[in-house]
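Removed: one protein chain of the complex. Kept in place: all other protein chains.
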Amino acid sequence: MKNDLVLRVVGKLLIPFILLFAVYVQFHGDFGPGGGFQAGTIFAAGIVFHALIFGLERARKVVPDALVEAMLAAGVLLYAGVGVAGLLLGGNFLDYFVLDADPIHGQHRGIFWVEAGVAVTVCGVMLKIFYMFASRGDGSGGGA
Amino acid sequence: MLMAVIVLARTRNLFAVIVLSGIYSFLMATLLVALDAVDVAMTEAAVGAGVSTVLLLGALRLCRSEEAKPAHRPWLPLALSLATAALLIYGALGLPDFADPEAPIHRHVAPRYLENEIDVPNVVTAVLASFRGYDTLGETTVVFTAGAGIIALLRRRKSKRGGDEK
Partner (left out) sequence: MIGHFSHVVTVLLMVAGLYVVMARGNLIKKLVGLSVFQTSVYLLYIAPGKLIGGTAPILAPQYTLYSNPLPHVLILTAIVVGVATLALGLAIAVRIKETYGTIEEDEIIAADNAVQDAEDARS
């Protein structure tokens, strides 16, 4: 598909905006519709779009397998880490009030990190599933 | 939306079935916006019409088939479905009316969530990440487990070529 001029041009124009929109949705989750899940899915959709147009090999070079697998686990660990940080600072598990001197600001901080963790995991899983399905039929595979 | 599902049930070309399911998800997302559920509509559009369609197309490419003609007329499932529908509608008549402000769903915890004691304007994110953050931890773990399961199911071993894994 990378020989089709229309797709290539439109892809090069649109993909940065899709990724930027995903980051916007992630950070504005507090003030408008959005949040971790939507942002992770839109980011993964942008990269899938890139892979569909320019080929799986190039997408694999940009976002290698090891990075995707690391993202899977890192998100969950980040989330649990915020919870444990609440424990270490004197409150309950996943208590945001103790994360900062001002309790309300602690809430904002806690929600920020938690949503980031969720977005990373969701993006990693969607990408991993796409890579698995796309490479299975090629016969060569790459292992994972 | 009902038309989309009925045509989906009768179509045998699997590619058309997948496209119809994407259309159905988009219509559902539009309906959800009309019902004031903007976060859910965004997620349904991204996940249902986006990722889900890509996954189905990927699986179709690997399976490469068309649905065979059904061997026997589906009278029993049709009768079962209609009976279930009748029972459920009869049961649903006891539920509160649509958009009834006196319904119990609006009395219990929702007023407390809307009071916004943590100063985050998007109430859905606040509830998801703060008031009910434990559930979201569980859900992230579920998504992670699904990813791990997919890896376990579809991984190819480089050394064992042509063994029991084709």
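Which chain is which? They are A and B, in the order written, and residues in each are numbered from 1.
One rule holds in what follows: a contact is a pair of C-beta atoms (placed from the backbone, for glycine too) under 8 Å apart; a residue touches a chain by one contact, two chains touch by 3 or more.
No experiment lies behind these values; they were computed from the predicted model shown.
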Partner chains on view for the chain not depicted: A, B
On chain A, residues whose C-beta touches the chain left out of the figure: 31-33, 35, 37, 122, 125, 129, 132-133, 136
Residues of chain B in contact with the chain not shown: 1-2, 5-6, 8-9, 14, 17-18, 21, 24-25, 28, 31-32, 35-40, 43-44, 47-48, 51-52, 55-56, 58-60, 62-63, 65, 67-68, 70-71, 74, 77-78, 80-82, 84-85, 88-89, 92-93, 95-101, 103, 105-106, 109-110, 113-114, 116, 121-124, 127-128, 132, 135-136, 139, 142-143, 145-147, 149-150, 153-154, 166
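The rule is simple: only the chains that are shown with their structure count from here on.
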Between chain A and chain B, centroid-to-centroid distance (C-alpha), Å: 20
Chain B to chain A touching residues, read off their complex: 38-39, 42-43, 46-47, 50-51, 54-55, 58-59, 61-62, 118-122, 124-126, 128-130, 133-134, 136-137, 140-141, 143-144, 146-148, 150-151, 154-158
Contact set on chain A toward chain B in their complex: 25, 29-38, 41-42, 44-45, 48, 69, 72-73, 75-76, 79-80, 83, 94, 96, 104, 107-108, 110-111, 114-115, 117-118, 121-122, 124-126, 128-130, 132-134, 136-137, 141, 143-144
